[in-house]
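Here is the structure we will look at.
A protein chain is absent from this complex, but the other protein chains hold their places.
Up next, chain A:
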C-alpha cells in the first residue's frame, strides 16, 4: 500500500506518489526564464531557494486555463538532485492505493502513459514523475 496525492487537472483526476512530494504551495509570483520550453512557467522563490515551475496541464497536453483560487504548486523532489514545482488545478485528497486498485490497462495520452487506479468510483491517472520531468528521447 502506498500513499498517493489525488489532484485535479481540468475535469480529470490524477495521482502522484507522495514520496516524491515535498510541499504543496499556494500560487506565488513566478519569474519567467527566457529561452525555456513553453510549459516551463519560470522560477519561484521558495523560502530562499530558486525552484523551477512547470505547468502540468501544458506539459501533458490538457487544455490551458487561467489559474484559479484552488491552483496549487506541488513541489516535487527528483532523487534529491533537484526540485520542480508542478502547477495543478486543485488538490483533492491523499489516499492509500494497493495493487488491487490498479487496472491492468494503461492509458496513453499524447506521449504519456498513465497507469489507471480506481478509488471510490473515481478513475485516477497515475503519473510517472520521470515522464513528466524529462523529455522524451526524440525531443532531446
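The working rule: a contact is a pair of C-beta atoms (placed from the backbone, for glycine too) under 8 Å apart; a residue touches a chain by one contact, two chains touch by 3 or more; residues count from 1.
To be clear about the criterion, contacts and distances are computed from a predicted model.
Asker: Absent chain per UniProt: "Sulfur carrier protein", "Electron transfer flavoprotein subunit beta", "Sugar ABC transporter permease" or "Chemotaxis protein CheA"?
Answerer: The record names the chain that does not appear here as "Chemotaxis protein CheA".
Asker: Tell me which stretches of chain A touch the chain missing from the display.
Answerer: Interface residues of chain A facing the absent chain: 29, 31-36, 40, 42-45, 48-52, 78, 81-84, 133.
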